[in-house]
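Up next is subunit A:
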Amino acid sequence: MLKKFIGLATLAAAMQSYALSAAADTFVFTAIPDQDETQLVERFGAVEAYLEEQLDVDVRYVPVKSYAAAVSAFRNNQVQLAWFGGLSGVQARRLVPGSEAIAQGAEDPEFQSYVIANTSTGLEPMDELSDDLRDMTFTFGSKGSTSGRLMPEFYLREAYGEAPDEVFSRVGFSGNHTRTVRLVEAGTYQLGAVNFKVWESGVEDGSIDTDKVQVIWETPYYPDYQWTIRGDVNERFGEGFKEKVTQALLNMDDPDLLERFPRSGFIPASNEDYTPIEETAESLGLLN
Partner candidate 1 sequence: MRAPLELDGLSGFFGGQRVLGPLSLTIAPGEKIALVGKSGAGKSTLVRLIHDRVGDMAALVPQELGLVNALPVFHNVFMARLDQHNTLYNLVTLLRPFRADRDAITGILEQLDMADKLWSSAARLSGGQRQRTAIARALFREADLLLADEPVSALDGPLAHAVMGLLRERFDTFVVALHDVELALTYSTRVVGIQGGEIALDAASDSLTAADIRPLYD
Partner candidate 2 sequence: MRGWASLPLSRSRTARTSIFFVVLALVCLAFSDIAVTTANPWQDLMRFFWGIVTPDFFSSAGLATAVLRTLAFAFVGVTIGSIAGFLLALVYRFRIVRTFSAFIRAIHEIFWALIFLQFFGFHPLTGVLAIAIPYSGIFAKVYSEILDEVDPEPRNLLHSRVGALSAFAYARIPDCWEQLRTYTSYRLECGFRSSAILGFVGLPTLGFYLESAFSQGHYSEAGAVLLLFYALIATIPLWVRPRMLPFYVLAAPFFLGDGMPIVWGNVKRFFTEDIVPAPLREGATGESFWPWLSELLVDQALPGIWNTLLLTQMALVATGVLALLAFPLISRHFGNRLSRTGGHVLLVVARSTPEYILAYILLQLWGPSMLPAVVALALHNGGIIGHLIGRQSSFITLRPDAPRGITRYGYELVPRVYPSFLAFLFYRWEIIMRETAILGILGIYTLGFYVDSAIQNIQFDKAMILILVTALLNIGIDILSRRIRKRLALQTMPTC
């Protein structure tokens, strides 16, 4: 009897929460899972609160497990705004005509990837990728990452004239930047490609052990992360909504909030800024 009662009480509670959460017209955003989830939830939980205050609508952040899931959610209009990488942003905007890149981090027009190596390899920082790297093991980040896969692969191909799996004895995809650093640090892979921002903030807060892993090569600059919004948000959330979101993002000046990205601030962006990324992706067959 007691069991049944408890069961019914839980059921009632669940139904209630079900009804509440189905509220209409919440502005939903997501982000590519380029780092550890805890960090993402901290960062975007704060953004959620900030946007809700600025925009006067319900705002919800939805975490996803892959870059592609972020693009699909954006395409399927299950999220209206997303913090994309260069490649995922291009993919998303190609799939959703009318969508726009509206803001990027101040550092994003000149973004970089680092090639890192476990110190046991004996490799030292170099200006040109050398043949010493051949036949070592190498990990990218996510398959859909710009700084963790696309650009490093592009420059590796340029330097060696071969696909990475021919240059290296083993090529893996760690999933995200934090994991790439951890795997190279642990020696699971000898080499890895990582987002320079993630690297630098890790070194700064001491979570990376530089006795075990170090940067050996830096890529040239390329454009990367940006906020992309769907073209149809004004119809759904009212005239001028897109502009309001853009302004809110550009005006973000809380150092604590910016620190979590980590960016010094946000500046305007346009779709054209990412043409180089698009061309690179096409040349690697990652875009149709």
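Candidates were picked such that all candidates are chains of the complex that A comes from, given by their letters.
What we mean here is this: a contact is a pair of C-beta atoms (placed from the backbone, for glycine too) under 8 Å apart; a residue touches a chain by one contact, two chains touch by 3 or more; residues count from 1.
Bear in mind that the values here come from a model prediction, so they are computed numbers and not experimental data.
K.L.:
Candidates 1 or 2: which touches subunit A in this complex?
P.N.:
The touching one is 2.
K.L.:
Using the touch definition from the top, list the residues of subunit A that touch candidate 2 in their complex.
P.N.:
Against candidate 2, the touching part of subunit A is residues 4, 7, 11, 14-15, 18, 21-22, 28, 36-38, 62, 64-69, 71-73, 75-79, 91, 95, 118, 120, 137, 142-144, 170, 172-173, 175-176, 178-179, 182-183, 186-189, 286-288.
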